[in-house]
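Not every chain of the complex is shown here; the ones you see sit where they belong.
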Amino acid sequence: MESGEIIQELRSFVAERDWEQFHSPENLAKSITIEAAELLELFQWQNPSDISQVADELADVLTYCLLLADKYDLDPGEIIRSKLVKTRSKYPVEKSKGKSDKYDRI
Amino acid sequence: MESGEIIQELRSFVAERDWEQFHSPENLAKSITIEAAELLELFQWQNPSDISQVADELADVLTYCLLLADKYDLDPGEIIRSKLVKTRSKYPVEKSKGKSDKYDRI
């Protein structure tokens, strides 16, 4: 995925429908949570058998994430990499290998 | 963001720490929801003033999304585009312009 191209498509999609008025950062943050839970619902009682449903719900989460990143002028790749640097130092390999404990317990 | 490159970095990060054992699709879906709510928490009582916190929490959501896509061999860009095609037909411009109603009410 080249996010620069996709965000252009998403911006057009939103603008055509005059939907920017609903896309406050807060509404986008709520939307990410709402779609994340719809994705989780596929795993509510058992693992999903229809992967196209996982694809659709995951796409919804990603879509709202890209719209929120765009709203704050954040580059998705850069923010993921920046966070990874912080996570690397919170979870040094020697202390966290094979463990699921949170960093304050490793 | 070129997601192919980033997913390589994320795979290495996970493998170094022997964390794949915790990354069942269900655990990844739970993680996306958990991180989405941490992002929403920045908007709980007011809008956030510190955008670097938004960047970090959004990065966490995106990270788990990419890991789940990778787990199911889904390309993030493709699934977003596929879903956009479906959303376009659910929300034709002439019926949905300027409205936030769900498709069964437009």
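All chains are identified by letter, namely A and B, in their written order; residue positions are counted from 1 within each chain.
Throughout what follows, contacts are C-beta pairs under 8 Å (C-beta built on N, C-alpha and C of every residue); 3 or more make two chains touch, one makes a residue touch a chain.
Everything quoted here is computed from the prediction, not taken from an experiment.
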Report task. Fill in the total copies of the single sequence across the complete complex, 2 being in place. Result -> 4
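To be clear about the criterion, only the chains that are shown with their structure count from here on.
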Report summary line: If CA atoms of subunit A are superposed on subunit B, the rotation in degrees (nearest 5) amounts to 180
Report task. Give, as an integer number of Å, the spacing between the C-alpha centres of subunit B and subunit A. Result -> 2
Report summary line: Within the complex, subunit B is touched by subunit A residues 1-6, 9-10, 13, 16-19, 21-22, 25-26, 29-30, 32-33, 36-37, 39-40, 42-43, 47, 51, 54-56, 58-63, 65-66, 68-69, 72, 74-84, 86-88, 91, 93, 96-98, 100
